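Below is one structure, written out as structure tokens; comments come after it.
The complex appears here without one of its protein chains, the remainder shown in place.
Moving on to chain A:
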Amino acid sequence: MIKLDKLSKIFETPGGGTVTAADKVTMEVPEGEICVLLGPSGCGKTTTLKMINGLIPKTSGKIHVAGRDTDDVDPVALRRSIGYVIQQIGLFPNMTIEDNISVVPDLLGWDRKKSRARAGELLELVNLDPGIFLKRFPKELSGGQQQRVGVIRALAADPPVLLMDEPFGAIDPINRAVIQDEFLKMQKELRKTIAFVSHDIDEAIKMGDKIAIFKDGILEQYDSPDDLLARPKNDFIASFLGSDRTLKRLSLLKVSDVMISSQIRVVAQDPVAKARDLMKEAGHKNVVMVGPRGRARGFLHLNDILDETGRVEEHFQALPTTVHPDDDLRTAVSRMFRHDTTWLACVDDDGFFQGFVTQRAISHALGATYRDHADHAPAEAL
């Protein structure tokens, strides 16, 4: 747990004036959560982060890390007990990857065998083959590989708390997304308490359990990403989050959150009349055709079969695309727009039909936060 209590930093400028880089910042990062410190350049987010491990001495206020007042701990011992990752990575070029990862264990006087074995395990954790990488030097690694090593170096002595200063900022967008996903997967198991500085809203939404928005040294709002996007406290935050902030919430919600589970389905041999009756009964305009074991095979549109006879297999159309219940709504909406459709069939890993998601249901879910009394999700658009 990280607890900041009226934490302030006042820098003196050469001209004799003062600059308040952090102004009575009070916040708490609960055990096992990632808190993203977000804001424009010079807003005080990095200063606040660096005060936590004492790289920047605080002017006033209190900091508690893992239950201890940092004033009562020797700064060097404190830093060894807190993982630290920086944007420039900072791997030591004169040391092998193995020695780089083991820097803190070495400083702590761990047994060499133990620390080197751990270095190998940590490399595997980030999908780098220890057999190849342990004895290499940082220069021989790509930027993405170096930053993975930078992250596991911070984890080497298994600190409960991690400070990350724009850790993925210098990595190209494709690799960044991969490393972010890897890191989130690791965090699911490791459950570290993490303060994470970023200036990228999308990264903050993706990584943060909570987001703290700073401006001019003041903590403006501290909330979960969804609450922040749905209810920015003031105009600055609203404009910083962007006019498309409601759309950004799409990536926070999963298809399963708005999916309408449906047992209504037809098989190839069913008469078209049965499909028509099912749709009319349920008030739907489409019905999904499944295979013998329940895999989604296609669909029928009500208007196409109003006067038709025969079997479903003679009239069905292929499904343009499907989504997985674990996909985020951003993916779902993107697919709907690409295929010019207002609904998508949801299928599981094996292709079995689970239900459907509609544009109405999605816009309803996004709008629900803004309404005092949410009514039931309508499905008549299907």
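Convention: a residue touches a chain if its C-beta (ideal position, glycine included) is under 8 Å from a C-beta of that chain, and two chains touch if they have at least 3 such contacts; residues count from 1.
Basically, contacts and distances are computed from a predicted model.
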Missing subunit (named according to UniProt) among the choices "ABC transporter permease subunit", "Cytochrome c oxidase subunit 1", "Lysyl-tRNA synthetase class 2" or "Polysulfide reductase": "ABC transporter permease subunit"
Of A:M27, A:L55 or A:L253, the one touching the omitted chain in the full complex: A:L55
Omitted-chain contact residue, chosen from A:D69, A:E140 or A:D326: A:E140
Omitted-chain contact residue, chosen from A:T26, A:S60 or A:Q88: A:Q88
Hidden partner chain, touching residue among A:K9, A:K58, A:R153 or A:K192: A:R153
Residues from chain A at the interface with the omitted partner, ascending: 53, 55, 76-81, 84, 86, 88-95, 103-104, 107, 136-140, 153-154, 163
